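As you look at this complex, bear in mind that one protein chain is not there, while each of the others sits in place.
Right after this comes subunit A.
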Amino acid sequence: MISKRTRRIALAVLISALSAAIFLGQAPGQATSIPSSHLINPEDLVKILQATQGEKPLMLQVGSYVLYAQAHIPASEYVGPVTSEAGMQQLHRQVDSLPKKKFIVLYCGCCPWNHCPNVKPADDALRAMGFTNVKVLYIANNFGADWVEKGYPVAKGQ
């Protein structure tokens, strides 16, 4: 028989170990650490884009140009991977003159959500600049699977 004390210790170890595992899986800079209140789902964004009324967001793609050139959300602008200094500078340039209440949607879709290196730094940067209406498009797997293959609107080229 396992004593109560042993069970308590086992439970404490389990909770600590799982917490550590979850913490390791959500390292700073990863998309998984973006609060859910900052996120927008593809279907919700599509509804906003297709609505006849309401403010349309400025959509910024913060992934690679090769991916953008193959497929991107119509009217979205290319920024580039903000993990690079050049990409971060470009992001600042593209929003610098905008009002802080501007509705902005960031997206990437280069990799599965928990591996995307770009959206979290971009979200952090815009909020640090004072933007208050920023959403990050939640792309679970990649832009192909979660946007293009769903039949959502797509544009190609520059």
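Heads up, the rule we're going with is that contacts are C-beta pairs under 8 Å (C-beta built on N, C-alpha and C of every residue); 3 or more make two chains touch, one makes a residue touch a chain; residues count from 1.
Throughout what follows, contacts and distances are computed from a predicted model.
Peer 1: Out of "Cytochrome b", "Thioredoxin-like protein", "ABC transporter permease" or "Hydrogenase maturation factor HypC", what name does the UniProt record list for the absent chain?
Peer 2: Result for the unshown chain: "Thioredoxin-like protein".
Peer 1: Contacts of subunit A with the missing chain: which residues?
Peer 2: Residues touching the hidden chain, for subunit A, are 2-3, 6, 9-10, 13-14, 17-18, 20-22, 24-26, 64-67, 69-71, 80-81, 83-84, 109-115, 117-118, 140-145, 148, 156-157.
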